[in-house]
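Sharing a structure here in structure tokens format.
With one protein chain removed, the remaining protein chains of the complex are shown where they sit.
For chain A:
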Amino acid sequence: MADENSTPHKRGPLKSSVGSAAVQRRRDHAVTVRKERREALMRTKRLCRVGVSSDDADVPVDADMATDEEQSVLEDQTVKSMEELNLAIAYQGKGAMQKRVNALRELRRLLSKSEYPPVEAALKAGAMPTLVQCLSFGSPDEQLLETAWCLTNIAAGKPEETKALLPALPLLIAHMGEKSSLPVAEQCAWALGNVAGEGEELRDVLLSQGALQPLARMMLPNKGSTVRTAAWALSNLIKGHAKAATELIRIDGVLDAILRHLKRGDEELATEVAWVVVYLTALSNVATSMLAKSDLLQILVDRLASSNSLELLIPVLRSLGNLVAGDSYVTDNVLVAGNEVTVRVIQVMIKCLSSEHRVLKKESAWALSNVAAGSVEHKKLIHSSGAVSILIRLLSTSPFDIRKEVAYVLGNLCVAPSESGRPVLIVDHLVSLVGGGCLSGFADLVRSADIEAARLGLQFLELVLRGMPNGEGPKLVEAEDGIEAMERFQFHENEELRSMANQLVDKYFGEDYGLDA
């Protein structure tokens, strides 16, 4: 029935009492709790399999077998092996050492098995205090190795499992000293790398306990696998930590070791070392400037030119980009026009831009945009290279984030810095890029919701409107629906963009526009 005085839009008042919302919230909470419990139960049931024979315990470890190992059996075995280990530690008689090592080996074997290693079961059974005890100074290498290996596997678990390693950290670091055997030191580095990978909090703990020095020292010799593990652990350790990065590069011999391994190491080793370089150049100005003055750039370019391993190319390319962006020494003194290395940098960029992998495309466009921001000579060099046609194609066909980086490169090619502050137009670059068909790509950017991209697009339209010879600009822009794209900003919240777009429309498409056409 229609009520004569109905007010169909009455909404709840802002000032309301707390009661009803609180009751609802409490009930919703009960439902959430129930869902969590249902899920927890389901997870347990899924992991639980019974009725599988357990007498295959002596079968040699095999990856496929491991996945088939049944979880509950595995957990039972883990608990049992912890009991054995404790018995072995308590045992003082003949062959005590061998008993301990055997028990540790069994535990390590269990913890290496299956996609779901029984870490939780081991920790519940009191693994941590026992393992710390097994790391005591003066323990035989074999025992240390097996213990560190167990800890490595535990550290690879869930975050709270990784944290359980806290009491073991000082001893793991201590066993990386010069007197330790290499296999023990490497295994300790591996465990610590897992711990450092867990997060900032644990990284801080490791740094404060002095993990950096011994790991850095392990980088120095030419022992492939040890260096690789140390490099991997170091890159985890200095992630996000500028001070640690600076400290690392200042350690005697580290810079040389990095360059040496990067130049001569196999691809796997070079990959891990390159990641260290990525963090050094991203985090520390000191490191960047030291590396800039070395022949790192040359080495990176060689790697980029010769390798096809995506794992290696990504960190190498990012290091190169960091280097170019981070230190003007490189652009001013190394990457000068006429130097052979400059030509080669552009060649490897072209290689990466033409790659199938979006990460490579994006990283190389970013690195190239930093080169393109340099002197007029740099711009000429890029402009006359094969990069331009690839960039124009990427501007219209690639995913959004790559398009943005590409737009920076192309935009930078058309303007040069000047003393007046207002950039000077490089007309012949502009004409050839527009001729190459880049305008529609920029007009698309103008339509983007991303402010930065839209600004890039507008700036380029401005160049075209102002700079194309014979006043051709407005017609070209109009042909790409540029007017419509700019009119979208009429009510845009960003004032800068709004006024920029409005001024362009007023100036170039005002009342007189089209009269002479």
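Definition applied: a contact is a pair of C-beta atoms (placed from the backbone, for glycine too) under 8 Å apart; a residue touches a chain by one contact, two chains touch by 3 or more; residues count from 1.
Rule of thumb we're sticking to: contacts and distances are computed from a predicted model.
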item	value
Listed names "hydroxymethylglutaryl-CoA lyase", "Importin subunit beta-1", "BBSome complex member BBS1" or "ER membrane protein complex subunit 1", matching UniProt entry of the absent chain	"Importin subunit beta-1"
Residue in contact with the excluded chain [from A:19, A:93, A:338 or A:510]	A:19
In chain A, positions touching the absent partner	1-2, 5, 7-15, 17-20, 22-23, 26-27, 30-31, 33-34, 37-38, 41-42, 45-46, 49-51, 67-68, 115, 400, 448-450, 488, 491-493
